[in-house]
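Here the complex is missing one protein chain, while the rest keep their positions.
What follows is chain A.
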Amino acid sequence: MTRISVNVDGIAYQDDVEPRLLLVHYLRDRLGKTGTPIGCDTTNCGACTVLLDGRSVKSCSVLAVQADQCEITTIEGVSSDGTWHPVQRAFHEEHALQCGYCTPGMIMASIDLLKDDPDPSEEAVRDGLEGNLCRCTGYCNIVRAVRRAAQEMRVTAP
């Protein structure tokens, strides 16, 4: 067992974990952070995407011990004071989800994408989300949502 200290969605945790424990299982099974789902076991689908010190990672391919001393943001931590993040709002407005299983990862990857490129073209969104799979939407509305969120975030940016 290894002792780790992490901050998840603004709360500090200290835990003893097996070195092999995946971050996503730590989040889900130990912390009850079930907002982050698991869609595959080979890092292909991106459903489990979270932000690790601000950058998107697939939490199925990170060990909990690697997250020691890190700040983790999951889908459960992106809205503040009950106000949805612009990307969450845009996914709702553009009907960018159906079953919603890929949605937490898709939103987290989109937030990271918009940090790098606040005004992405359609092609840039498609390329940027290549590591996140959706089986329901055909991606059209996801692309629209990300670009809508980008516009909203640019308008409201200080």
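We adopt the following convention: a residue touches a chain if its C-beta (ideal position, glycine included) is under 8 Å from a C-beta of that chain, and two chains touch if they have at least 3 such contacts; residues count from 1.
Here is the rule we go by: contacts and distances are computed from a predicted model.
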Out of "Polymerase/histidinol phosphatase N-terminal domain-containing protein", "Amino acid ABC transporter permease", "Sarcosine oxidase subunit alpha" or "Carbon-monoxide dehydrogenase large subunit", what name does the UniProt record list for the absent chain?
-> "Carbon-monoxide dehydrogenase large subunit"
Which of these touches the unseen chain: A:Ile4, A:Ile75, A:Ile111 or A:Met153?
-> A:Ile75
The missing chain sits against chain A at residues 18, 20-21, 25, 28-29, 32-42, 44-45, 47, 74-76, 79, 84, 88, 91-93, 95, 97-104, 107, 122, 125-127, 129-143
